[in-house]
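Below is one structure; the comments refer to it alone.
The complex is shown incomplete by one protein chain, all other protein chains being positioned as in the whole.
And then subunit A:
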């Protein structure tokens, strides 16, 4: 038995050493990316980055929360260089947990508007999505719609479709209301929304759109991104659902439509910090932003790049320039408000 154990231990150590030796021989430049995004467009961009710079991109795909948990546990030994999430709130959370570090990059400074990045340059937004109201044009005229706040009017009783409060996009929307209007007004809003829901929250954003088309309600609150996905779906029924609704950008007279972003932060203990900066700069560059805009129905953050034709066809809109940091700061409050309003 002893013999077996000692052989096993030796074998494990041997393979571990061997692995390390291999690494040393190669001395390959690399960047380790922990990402919540898993789109084909991203993979193509990573490959392009590899080709242009010779820096190999290693990807770990998982939910942002799990990636952050992983980074926390790994601590100083974490191999992560870049953390990419699809929500600003999570980036703020990662910063507050001490998982990110500030970096200097002139390019990022001038390319990305100030409300779309961290004050200490811990993270930078890469793409934007607007959370809009979609409506059934047979039942609703755009004149009837104004703001998110107006949705709690009795007029919409049993007519609103929106997903559950566990969803981060809803949490961020409510966080923006808390930041803009205060907690009291936000609570009132959440309660009013629950009272006006056409059905108990379920399904994802696409399901809300389908339910509008199926006549279960008149309006739904969803991300623009998913309308794009529906319209370009391989499934003819989904295309029909996407075509069955019209998009309305709320709060145009006031603060603007709520937006959320996906973005990248530089890991605190990044072993390849320089490569990480290069990588994020590349993703914010005109070339990469064009790919994002085209492939994924997201709005580019680089102002030199125009959105895709489809997004243009929905018209331009005024966006809420509330600092995204506020979304993160108010996220937990938003969850508590949701629970108090009994928003499932």
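Quick note on the criterion: a contact is a pair of C-beta atoms (placed from the backbone, for glycine too) under 8 Å apart; a residue touches a chain by one contact, two chains touch by 3 or more; residues count from 1.
Assume contacts and distances are computed from a predicted model.
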Quiz prompt | Name per UniProt, for the chain absent here [options: "hydrogenase (acceptor)", "CBO0543 family protein", "cysteine desulfurase" or "ABC transporter permease"] | solution = "ABC transporter permease"
Quiz prompt | Touching the absent chain when the full complex is considered, from A:159, A:210, A:268 or A:326 | solution = A:210
Practice problem: From the listed residues A:144, A:183, A:238 or A:290, report the one that touches the chain absent from this view. | Solution: A:238
Quiz prompt | Absent-chain interface as seen on subunit A, which is shown | solution = 12-13, 16-17, 19-20, 23, 32, 38-39, 58-63, 65-66, 69-70, 73-75, 77, 79, 93, 164, 166, 171, 200-207, 210-211, 213-214, 226, 229, 233-235, 237-238, 240-241, 331-332, 335-336, 339-340, 342, 344
